[in-house]
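First the structure, in the form of structure tokens, and then the observations on it.
All protein chains but one are shown at their positions in the complex.
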Amino acid sequence: MSEHIVKSYEQELAILDSKISQMGGLAEQLVGEAFDALASHNPARARATVASDATIDLIHRELEEQVILMIARRQPLANDLRQVISVLKVAGELERVGDLAKNVAKRAQTVSGETHPKGLLTGLQHMTDLASRQLKDVLDAYAARDAERAIAVWHQDEKLDAVYNSVFRELLTYMMEDPRNIGLCTHLLFVAKNLERIGDHTTNIAETVNYMTRGALPEGERPKGDITSTTLVSGPMR
Amino acid sequence: MDMRPDPLIMMTTQTAQATVAAKPKIVARNVNVFYGEKHALKDVSVDIPERSVTSFIGPSGCGKSTFLRCINRMNDTVPSCRVEGTILIDGKDIYDPALDPVQLRARVGMVFQKPNPFPKSIYDNVAYGPRIHGLSRSKGELDQIVEASLRKASLWEEVKDRLTDSGTGLSGGQQQRLCIARTIAINPEIILMDEPCSALDPIATARIEELMEELRHNFTIVIVTHSMQQAARVSQQTAFFHLGHVVEVGETPQIFTNPTDKRTQDYITGRFG
Partner (left out) sequence: MTDLTAGGVNAPAIRRVEFDTEEAKARLRRRYRSEFRFKVYGFAALAVTTTFLLLLLSSIVSKGIPGFFQNVIVTDVLVDAGKIDPEGNGDAATLRAGDYTAIARAALAEAIPGIEGRQLKKELNGLLSSGAGDALREQVLADPSLVGQRVKTQLLLADEADVFLKDSSTTIRTIADTRGIATPTGTTGDVTIFVGANDFADDIAEVKAELKAKAAAIMEAIERRKARGAGPESLKDLEREAADLRIRYEAAATSETLDSKTPSRLVAINGGIVKVKEMTPTLVKGEVIIPLKSTADAAPGTWQIRVYEKPESNRNLNDRGLTFLEALKAKGLVENRFNWAFFTTGDSREAELAGIQGALVGSILTLLVTIGLCLPIGVLAAIYLEEFAPKNRMTELIEININNLAAVPSIVFGLLGLAVFLNFFNLPRSAPLVGGLVLALLVLPTIIIASRAALKSVPPSIREAALGVGASHQQAVFHHVLPLAMPGIMTGTIIGMAHALGETAPLLMIGMIAFIVDVPTSLTQAATVLPVQIFLWSDLPEPAFKMKTAAAIMVLLAVLFVMNGLAIWLRKKFERRW
């Protein structure tokens, strides 16, 4: 890509990218730490995680301001326009990812006194790993302007949905087995849902990356594996 | 244009449909222009749809003005200029030796970069074209043509009380609108505009752009502009010229958000070095 004649414009665009990668790094870290806090029953760590979401929000606001300013000053066109708009959208998604991770950490604080059934955490661990990897992949795709990789992430979300489906069923089963589990399991269900949502946001980012590099949205319907909204498990009491 | 539900096209459905529906008014095929030894235009082939605004963009000296001046054969006045290839308007070759270029120019009006009203009264400026072409049968008819033209150029309200004042006494923007009124007074099919706003301030520019938006329902407008934003605002179709070639022609939204050619992209994002 040849350089802009106006050097400061080039620099501003570079700053946008670096801020996105900074924000992405933070979001990734937040997701991991939130789950670690949950798994290790460590409320202090969970509190620290909640607090660090503020940094993501701050960067998000900064990006928004800069994008508005650039639209006003540079009137970007073509790929520059797509980049600037994409930055705005990706930053929004990452901010949501941060919020979801913060929610996981909050729930980790709440349930830190309880003992989790072992199998449940394995499922959530798997989800966290998948979500984190997706996030990392899509951010790499963004940085490399790699639409192929972004589309791959987009397709991978199905896996996360599948794990979510099994975790969902598992939790329902636990709750049905023993009503005392309901409190804990509800929180864990939300944690699972949050992780699933993070996956959805990464697919959104992937779509944006694809738009940014190709000027078009991915072709076809996004493969969706989350069937929980249509799942109804009947109680064992019947 | 394929029929996939492309969101980009969804956004500009109306324009796209209009373009698809409109038949090309001007068809240029393999147009080559030489100024003496200089090869100014190379194999230019463009279709310009009817009743819409088509903008030509490109760096200085890329041939966009040259091509514009081929459409009304204004280049004939340059002795060293030679034009090859065909340009059809409504299927008729305008470089047909049997065709009188002066009559052609009455059908293909032109508005220039610098507002150039005749140093005569506002009325005479507008009435000049109809007079020499015998478009009015009486003084009353001529008055009507003048008023209608000034109204269409949204200048009537500003000048109706001083039609006998000199046209050169108006402000730059008013002068340019007077020039447009003068052009539409002879009721051309096509209006060529060669950087019509480059000498105007942003407000006057906005008025001209608004005017173009209205005029495009009745006229086929071709505009050469250096302002990418202006091209993006006023036109439905954009052609990018570079070094005498037409690099890319397309729907304006597509050209300005997702050009296919790297040269177009580099030019409109300010990356030409």
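Letters are used for the chains, namely A and B, taken in the order the chains are written, and counting of residues starts over at 1 for each.
Here is the rule we use: a residue touches a chain if its C-beta (ideal position, glycine included) is under 8 Å from a C-beta of that chain, and two chains touch if they have at least 3 such contacts.
Just so we're clear, the structure is a prediction, and the values are computed from it rather than from any experiment.
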Neighbouring displayed chains - absent chain, whole complex
B
Given B:C81, B:I94 or B:V111, the one touching the chain that is not displayed:
B:V111
Of B:I94, B:I122 or B:C179, the one touching the omitted chain in the full complex:
B:C179
Where chain B meets the left-out chain, the residues are 72, 74, 77, 79, 102-103, 105-107, 109-112, 114, 116-119, 128-129, 132-133, 168, 179, 182-183, 185-186
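Convention: only the chains that are shown with their structure count from here on.
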Looking at the complex, which residues from chain A come into contact with chain B?
1-6, 9, 75-82, 214-217, 219
Using the touch rule from the top, collect the residues of chain B that touch chain A in their complex.
4, 6-8, 228-229, 232, 256-259, 264-266, 268-273
